[in-house]
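I have a structure I would like to understand better, so I am pasting it below and will then ask my questions one at a time.
Note that one protein chain of the assembly has been removed; the remaining protein chains are unaltered in position.
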Amino acid sequence: MTTTTLAVLVPLLPFLGALAGLLLGRTAPGFARPLAVLPTLASLALAATVAARQGGGAPVDAATELTPTGSVPIELALHIDGFAALTALVVATVATCVQIYSTGYLRDDPRYPSYAALVSLFTSAMLLVVYTGDLMVLLVGWEVMGICSYFLVGHYWETPEARAASLKAFLVTKLGDVPFLIGLFALAADAGSFRLTRILGAVAHGGIDHPTLISLLLLAGVAGKSAQFPLHTWLPDAMAGPTPVSALIHAATMVAAGVYFVARLLPLFEASQAAMTVLAVMAAVTMTGSALAALAQDDIKRVLAYSTIGQLGYMTGALAVADRGAAVFHLLSHGAFKALLFLAAGVIIHAAGTNSLAAMSRMSRLRDRVPDAYWTMTVALLALAAIPPFSGFFSKEAVLGVAEHVVTGHTEHAPAAAGWIVLLAGLITALLTAAYATRLWLLAFRGSGPEAPDHGREPLTMTTVLWVLAVPSLAFGGFAFRVLPDWFDGHDLTPTLTTSVLGTGVALVGGIVTYATWRHTTAHAARVPLGAVAAHPEADAAQVEAEAIASHEPAYGDVAYAADPSDPGRLLLGRLHRHAAVGFHLDAVYSALFVRPVRAGASLVRFLDREVVDTYVRGAGALPRWLGAAVRRAQTGNLQTYVSALLAGTVVLAVAAVLVATGA
Amino acid sequence: MSTAATAGALAAGTAHRAAESPGFLSPTGVEITFLLVGLVTLGAAVVTVTTRQLVHAALWLVVALGGLAVEYLLLTAEFIAWVQVLIYVGSVVVLLLFGLMLTRAPIGRSPDADSGNRWVAFTVAVAAAAALVWVVVDAFRTTWIDLDGAPSGTTEVTGAGLFQHWVLPFEALSVLLLAALVGAIVLSRKANGDSAPGAKDAAGSGPAAGATRARRDQEGAR
Amino acid sequence: MHLAYPAVLAALLFCTGLYGVLARRNAILVLMSVELMLNAVNLNLVAFDAWLSRAAEDTLHSGQALALFTIAIAAAEIGIGLAIVLAVYRNRGTSDIDRLRDTAEGHDPDDPDSDASGRAIPAPAAGEKAEATA
Partner (left out) sequence: MIDINESVMQFLLALTVVGPLLGAAAALLPAPPGLKGTSPEQAVLRHGVTVTGVILIAAIVLALGFDHDHPSTMQATTDISWIPALDVRIHLGIDGISLPLLVLTALLTFLSALYSYFKPPAGPSPKAFVALLLVLESGTLATFAVLDLVLFFLAFETVLIPMYFLIARWGGEGRAEGAWKFILYTLLGSVVMLLGLLLIGIKAGTFDMVALATDNGRSLSVSVQVIAVLAIGIGLAVKTPMWPLHSWLPDAHTAAPTVGSVLLAGVLLKMGTYGFVRILLPAAPDGFRTFAPYLAAFAVVGIVYGSLACLALARKGAKGDLKRLIAYSSVGHMGFVLLGIATMTPTGVNGALFANIAHGLITGLLFFLVGGLKERTGSTDLDALAQETGAALYGRAPRLGGLLAFAAVASLGLPGLAGFWGEMLALFGAFDPAEGLNRPAFLTFMSIGAFGTLLTAAYLLIVVRRVCMGGAPKDTPAYTDVRSYEFAAWTPLVVLTVVAGLWPKALLGLTDPAVQQLLAGGTR
C-alpha cells in the first residue's frame, strides 16, 4: 500500500472502531474490548510504518476536494513531514497504552463500551489533526477532540465535580476556538486556500496582510486547547474524569494539539514579532504560575495537571523563540513521561483509596503495595524534574538552549526579549518543577502512619503498561537529540553546557530544599489526622476513583486544597499558598467577566421577550377587538336610526353633488 | 342637479317668449290663494307629524290632503284634485283610522308618540329641507307658469291622455292593484291563522283597494 | 304663477313627511308620514306638468298621469302596509317601531355563542396568550 493509503488508514481505523463500539456496545459487550484496543494498535503499527517510510524526508502531500463552498474549497489533504510522523507515532503509542490500561481500570464499569469508543474517537480526531494538511479539516478534528474530552471528563456524571468540569472544559476551549475560527477565515481569505502548504507559501511570499492579527486570533484557540494562560483553568478541573482519560488528554492528544498547530504554522507566527513576544509572555506566565499552583495542590492528579500546563509552557516557550524542533522534542518526551505519571497515579489512587496527598502522607508502606507504580513513577518524576539522563532533561535543555541562543543573538527569527523571558521563566520553572516533583514523591511514598489497605495486586494490564512507558521516559531523550534534527528543521538539539549546568543546578536546589522542608514539616503529620478513603476499596479502580473525587470536597472543604500543616508546599509558598491552591482566583475572574454578564443578559432577554416583543403582538390583537366592539355598538336594531343615518348621508351627498355641479 | 339645470334653461326659454315675467313683489290673486292654502296645508302636515294624539294626527292628515287637493285645483288639475279627495280623504284615511283602531291605539294624548330619535330626525329633515328649498329656488326663481287658456287638467283631457298614451301602464297598474289585494289578504290571513280580526282586516283593506280599482275602471270606461 | 311656490311647498311637505317617518314611534303614524311624502311628490308632478304643458307644448300630460299612478300605488301601499302592521301587532302585541329590534347586535339571548360572539373570542385570545407565555 502507498504511504498515503496507510496514512489515511491511521485516523480511519480508530474512527471505525469507535463507530462499531458505539453501535455494538450495548448489544454485544463482549466485542467492546477488542474493538477498543485492536484498531488503536493497528493504527499504531501503521503510524510506525508511515513514520519509517517518511523517514524525515520530503513531506508526503496528497489532497482531494472534500467540498466546494462557493469561494475557498475545503480539501481532504494530507501533509506528513517529520513532525507529523513522529507526533502521530507518540499519539498512537499513548492511545494504545491508555486503551489497554483502561480495560483493567474500568473492569466492571457498565459504561465501558461507550467510554472506550469515545477514547478511540478521541484518538482518531487527534491523528486527523496531526496528519491533515487542510486547516478546516484540522478544525474538525480539533473540535471533535473537544467534545470527546467533554464526554470523557463527564464520565463520572453522578459527581457534581465531573458535571461541572466537563461543561467547563468544553466551554473554555470553545471560548478560544471562536477567535481561532475567525483567524482561519482571515488566513484563508488572504491565502485563498485552507491548505497548509499554500498558506505557508503565501507566508513565504508575504501574501498575508495582517500576520499579527491573525496570529493573535489563532493564539487564542491554541491557548484554549493547550491550556495556556489565561485559558488553562479547565485543565485542573478536568481531573474529575477517569485517570486514563487524563493521561490521554495530557500526554498526547488535546493539549498537544495546540502546540503542534503552532509548530506547523510557525513561519506565520515568525512573520510577526509582536505575536512571538506575546507567545513568550504567555509561556512564561503559564510556566511559573502553574508551577507555583502545582506546589500547593493536594489532589495528586491536580499536581500533575498543573505540571502539564507548565511543561506545555516550555513548549510554547520554545515556539516563542522560533524553534519548533525543540518544542516537538519536548512534546514527545513529555508525552511519554506524563502518560506514565498519570497511569501510575491511577494505580496509586486505587491502592490508597484516595486522591489526596495529605491522606497518602498519613499511610505507610504504600510503595510496597504498588511497587511497579512506585518505581515507574520515580523514573517519571525524575524525567519531569529534568534530571540527567532522563528524557525530560534533554528535551528541556533543548528548549533552554534555544532560548539562550536567541538571547545571545545567534538567530534572527525571534526577538531577544522573547529569548530572555523564556530563559528566565524556564529556569525558575525548573526549580519549582523539581520542588513539586519531590513534594509529590515524598508525600505519596514516604508517608508514615497506619498501613495502607491491601487489596491484592493491580491487574496486569495496568502494571505492564507502566513499564512499557517507563522505557522511553528513561532512555528516549538520550538518543533522540541526535536523531531528531534529521526529522525536524535540522536545528541542533544537543544540550549546551551553560543551560545544562544551570537547569540541573536549580533543579537539584529545588529538590533538596523541598526535602529539607519536608523533614521539618513531616513531624506534624502524626498530630493532625486527616484523610478520607473510598467506601468500596475492593471495587474496580474507576469506582474507587469516583468515590475518592466525590469524597474530597466533603472531607477537606475544597477540591484542590487541604489544610495540612505537614505539607512542605505550605511552608515553601508561605502566604502565597492559599492563592496558589485555588489557581490564583482565575475562576472568580472568569465568572465576573463572562458568566455573570451572560446570566444578566439572559434575564434581560427573558424580560424583553415577555414585556417588549410580545407587547406589540398583544397590541395587534387588541386593536381589532376594540374596533369590533365599537362597530357592534352601532347596531341598535332601530330602523329609524338606520334610515336617519342613510338619509343624512344622502343629503350630504346631494349637497356635495350640487356644489360640484354648480362649480361652487 | 342636472334636472334643475335643464329646467332652468327651459325657464329661460319661456321667459323670453312670455316677455314679462312678473316678480314676487306683485303677486296675482291665484298666487295669494295658493300661498295661504299652502300655509294651511303645511301647518296641518306639521301638526300631523307632531301631535301626540294619534286620531288627531289622522284628522290633521285629512286637512293636509284636502289642502293639497285645493292646490291641485289652483294648478288647474281638477281631475287629480277630485281623485285626491276621493281616494286619500275617502279611503286611505279611513283605512288608517281602521288600522289605528285595530292596533288598539290609545285615544287621547299618548306620551310616547315620538321616539328618542326625534332630534336626529329633526336635524336631518331640516337639513334636507334647506338643501331642497335652496336648490329649487335657485333653479326656478324666474320660472313662470301661465295658467290662462284652456285648463290642461280637465277630466276629458286627462282621460284622453290616459287612454291614448298610457293604456299599457294603466292595465299594468290594475294588475298591480290586484296583486296588492291578494297580498293584503294573504298577509292578514297568515298572520292570525283563523282568528276573526284577520278576516275583518282583510275585508277592511280588500274592498278599499278593490274600490279604488273599480273606480279607476269606470273612469276609464267613461 | 311662479313655479317656485308649488316646488317649495312640495319640498317642505316632503321634509315634514321625512321627519314623521324618522321620528314617529307608531307604525301607522309612519305610514301617514309616508303618505305626506307621496303627496309632496304628487304636487311636484302636477305643478311641473302644468308648467311644461304650456312651456314645452307637452300634450302627453305625463305629470298628471304619473300623479294618478302614484295615487293608485299609494292606495295599494297603504293596504299592504296596514296588513303588515297588523300582522306584526298580532305577533308582538305592539306596533312601536323601536320595539322591533331583532337585528340588534347580540340581541338573541337564547343562543349566546352565535357567530358574532364566537368570532369575538380570538382577538383577546392572542393577547391573553401573550401574557400567559410571559
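The chains carry the letters A, B and C, assigned in the order they are written, with residues numbered from 1 in each.
Criterion: a contact is a pair of C-beta atoms (placed from the backbone, for glycine too) under 8 Å apart; a residue touches a chain by one contact, two chains touch by 3 or more.
What you see is a predicted model; the values in this text were computed from it and never measured.
Engineer: Per the definition of touch given earlier, which of A:L38, A:A62 or A:I147 contacts the omitted chain?
Structural biologist: Here the residue in touch with the unshown chain is A:I147.
Engineer: Consider the whole complex, including the chain that is not shown, and state which of A:S43, A:T103, A:T132 or A:T159 touches that chain.
Structural biologist: A:T159
Engineer: Determine which one of A:L16, A:L38, A:A62 or A:I182 touches the chain that has been left out.
Structural biologist: A:I182
Engineer: Write the list of subunit A residues that the hidden chain touches.
Structural biologist: Touch with the absent chain occurs at residues 26, 65-72, 74, 111, 114, 136, 139-140, 142-144, 147, 150-151, 154, 157-160, 163, 166-167, 170-171, 174-175, 178, 181-182, 185-186, 188-189, 598-599, 601-606, 608-609, 613-614, 617, 620-621.
Keep in mind that, in the parts below, only the chains that are shown with their structure count from here on.
Engineer: Which pairing of chains gives the most C-beta pairs in contact?
Structural biologist: Answer by contact count: the chains B-C.
Engineer: Which chain lies the greatest distance away from subunit A when centres are computed from Cα atoms alone?
Structural biologist: Following the centroid criterion, the farthest chain would be B.
Engineer: Can you give the whole-Å distance between the Cα centres of subunit A and subunit B?
Structural biologist: Each chain's C-alpha centroid was found; their separation is 107 Å.
Engineer: Distance from the CA centroid of subunit A to that of subunit C, rounded to the nearest Å?
Structural biologist: It comes to 91 Å between the two C-alpha centres.
Engineer: Among the residues of subunit A, which ones contact at least 2 other chains?
Structural biologist: Expected reply: 638, 640, 644, 647.
Engineer: Two or more other chains touching the same residue: where does that happen in subunit C?
Structural biologist: Each of 18, 21-23, 97-98 in subunit C touches at least two other chains.
Engineer: Any idea which subunit A residues touch subunit C in the complex?
Structural biologist: Going by the criterion above, the answer is residues 609-611, 614-615, 617-618, 620-622, 624-625, 628, 632-633, 635-640, 643-644, 647.
Engineer: Report the residues of subunit C in contact with subunit A in the complex, numbered from low to high.
Structural biologist: Against subunit A, the touching part of subunit C is residues 18, 21-23, 97-98, 100-107, 116, 120, 123-127, 130-131, 133-134.
Engineer: Report the residues of subunit B in contact with subunit C in the complex, numbered from low to high.
Structural biologist: 7, 10-11, 13-14, 24, 28, 30-31, 34-35, 38, 41-42, 45-46, 48-49, 54, 57-58, 61, 64-65, 68, 71-72, 74-77, 79-80, 83-84, 87-88, 91-92, 95-96, 98-100, 102-103, 105, 110, 112-118, 120-122, 124-126, 128-129, 132-133, 136-137, 140-141, 143-147, 149, 152-153, 157-158, 161-162, 165-166, 169, 173, 176-177, 180-181, 183-184, 187-188, 190-192, 195, 197-198, 201-202, 204-206, 208-209, 212, 216
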